[in-house]
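Removed from the display is one protein chain of the complex; every other protein chain stays in position.
Per-chain numbering from 1; labels A and B assigned in written order.
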Amino acid sequence: MATHPLNAWYAAAYDVEVGRTLLSRTICNQKMVLYRQIDGTPAALEPACWHRLLPLSLGRLEGDEVVCGYHGLVYNPQGQCTHMPSQETINPSACVRAFPVAERHRFVWVWPGDPLQADPALIPDLHWNHDPAWAADGKLITVACDYRLVLDNLMDLTHETFVHGSSIGNRAVAEAPFVTTHGDRFATVTRWMEDIEAPPFWAGQLFQARGLRGRVDRWQIIRFEAPCTITIDVGVAPTGTGAPQGDRSQGVNGQVLNTITPETDRSCHYFWAFARNYCLNEQRITHELREGVAGIFREDEAVLEAQHRAIDEHPDHQFYNLNIDAGSMWARKLIDRLVAAEAPASAPRTIPLRPAA
Amino acid sequence: MATHPLNAWYAAAYDVEVGRTLLSRTICNQKMVLYRQIDGTPAALEPACWHRLLPLSLGRLEGDEVVCGYHGLVYNPQGQCTHMPSQETINPSACVRAFPVAERHRFVWVWPGDPLQADPALIPDLHWNHDPAWAADGKLITVACDYRLVLDNLMDLTHETFVHGSSIGNRAVAEAPFVTTHGDRFATVTRWMEDIEAPPFWAGQLFQARGLRGRVDRWQIIRFEAPCTITIDVGVAPTGTGAPQGDRSQGVNGQVLNTITPETDRSCHYFWAFARNYCLNEQRITHELREGVAGIFREDEAVLEAQHRAIDEHPDHQFYNLNIDAGSMWARKLIDRLVAAEAPASAPRTIPLRPAA
Partner (left out) sequence: MATHPLNAWYAAAYDVEVGRTLLSRTICNQKMVLYRQIDGTPAALEPACWHRLLPLSLGRLEGDEVVCGYHGLVYNPQGQCTHMPSQETINPSACVRAFPVAERHRFVWVWPGDPLQADPALIPDLHWNHDPAWAADGKLITVACDYRLVLDNLMDLTHETFVHGSSIGNRAVAEAPFVTTHGDRFATVTRWMEDIEAPPFWAGQLFQARGLRGRVDRWQIIRFEAPCTITIDVGVAPTGTGAPQGDRSQGVNGQVLNTITPETDRSCHYFWAFARNYCLNEQRITHELREGVAGIFREDEAVLEAQHRAIDEHPDHQFYNLNIDAGSMWARKLIDRLVAAEAPASAPRTIPLRPAA
């Protein structure tokens, strides 16, 4: 059974990565070459030239078209061959696949499945990434693991205590109760930690933004959107100022934006950004947050890659789920439903963590 | 179906590479150890010691014989074991395979197939490489691709326009008509580009050798000899001096010598040399040509290795041939005939570019 649906929008690149050169990227096991046309519209083509399969990434742009770097066949953004050397007529089969592309929320998205179903309304909501009320910055890391291991990681923040003890984790996270909900394409995990000592990261933010120290109420509201986008509403406010009841005005608030695109069944492109709604114009804080979060995600990366290798080494391991796994279980269930809807005659998926053979 | 015949002479090394040490090389998936006997005659042995398989390349020469570097078994140039430690009689089965070897045209050739058929008259003609009327120099590069991709590359020089635009390629090559012929073991592609602007490489040669500038007639006469040798008669002469009619006396002429030995099904030893019949004693030009051509072949190497990987990734790709592929189609057809003649009961080969599974 496939590990991901094909009929979905997947982030392929940050907007700034796509320009007037040929960018190679693999999305859902499919190689692509991405570029912008003269008017700025992004295009995505299958990179293997129809004639002798040379990757088009070794060719060059000529206007809106791509010239193969071996024998000079030319393809337009729709993938049709428009020129062949020493040839008067063009074989009508001469083409490469073109993928639906869209640009939104500072990402270039591609749709690797059926082009007729590629409805831009289905692009996940990551508006904080370009909303003027928020200041956001982020990175792309490519991680050598099944993308679902990253989702598991984000759906259960208990791990902050053990993986990120020096920054955002403390005993309070592992011990606090949480509430899980789900819908057809969404699942949420909400955790409030009231009247606690702030972990180092948040203590620093609260002092920088508000000049405040002392005990806080802390929240983590995780929202999964199938198949692979997770936003986390995070923050702290001084205890007693009403944050749990809805008044966050004395606190600091961030949105951790995550969309994790399968590269192959064994690797993924993890696009993340951190958006805040305070000190919007302080580039120093933007810089500090980007690098601080990057450091935290590097800690996750080491864990996730080791976990993937260990899963490979234990193909028959029977996984048991703990209470803390409730959110990730729902995320996987919703993914499995999307995959099953695309694969009419496949067996039901019963073991949640194991990658497909 | 095999990708190459075994009953053929293959260049294994430049003459200077083979000496009084043990040279390891793989030819047609067969490992060999090459050396010279005391009288200078080259020898080629299967390198795995009969006793415990240690590669003989870890041993040492003793006169005309090879001593294994583990337990001291000794083999003569015919592969027979002539000494065993602590053993009075020698097991008559104790031997390693010896391969027919010949030295000609500055290469050491081996015959990996049936030794009884190893007729030195079948060694390809590369006499320009040591003919005093020509000055030649060259290199060996090992390329991670099926050797036939190199042949395709050389049989269609259209690619010069797109791969070598800064040196020998220009639009004239891609646009000029050409004529293809073939025989039982040979195929030729002849292209004349009359009254054109010389590309940078040839403009430089013509000025150095003859002090001439201006429009030229250019020729490329490609001659394939199955299974893997291609010579290309190349040059330019000032337009109007009669080169197309046979008088090349005002021009400059080179012979590009190429023999491409399969190392494995996924890699090849590409031996090449460039011979010229002008300025024979100017070492500066020899040096410049060798490095200039080496730079051009590095451009090909990147293309060929990317193409091989792409073919591996598209095992079911159906290849279409363009007009420009006529020469390489004949080369492949002649190879396939040689292979089929060695493999009595195998299916006919129908898809030209795909390596055997």
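Just so we're on the same page, a contact is a pair of C-beta atoms (placed from the backbone, for glycine too) under 8 Å apart; a residue touches a chain by one contact, two chains touch by 3 or more.
In this text the structure is predicted, and so the values were computed from the model without any measurement.
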Which residue of A:I90, A:L122, A:A174 or A:A294 touches the chain not shown here: A:A174
Touch criterion as defined above, residue of B:M84, B:I222 or B:V339 at the omitted chain: B:M84
Chain A, residues in touch with the chain not shown (by the definition above): 152, 156, 158-159, 161-163, 174-175, 177, 302-303, 306-307, 310-311, 313-314, 317, 319-320, 322-324, 353
Residues of chain B in contact with the chain not shown: 31, 48, 50-55, 58-59, 67-72, 84-87, 91, 93-94
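In this section, only the chains that are shown with their structure count from here on.
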Distance between the centres, which are taken as Cα means, of chain B and chain A, whole angstrom: 49
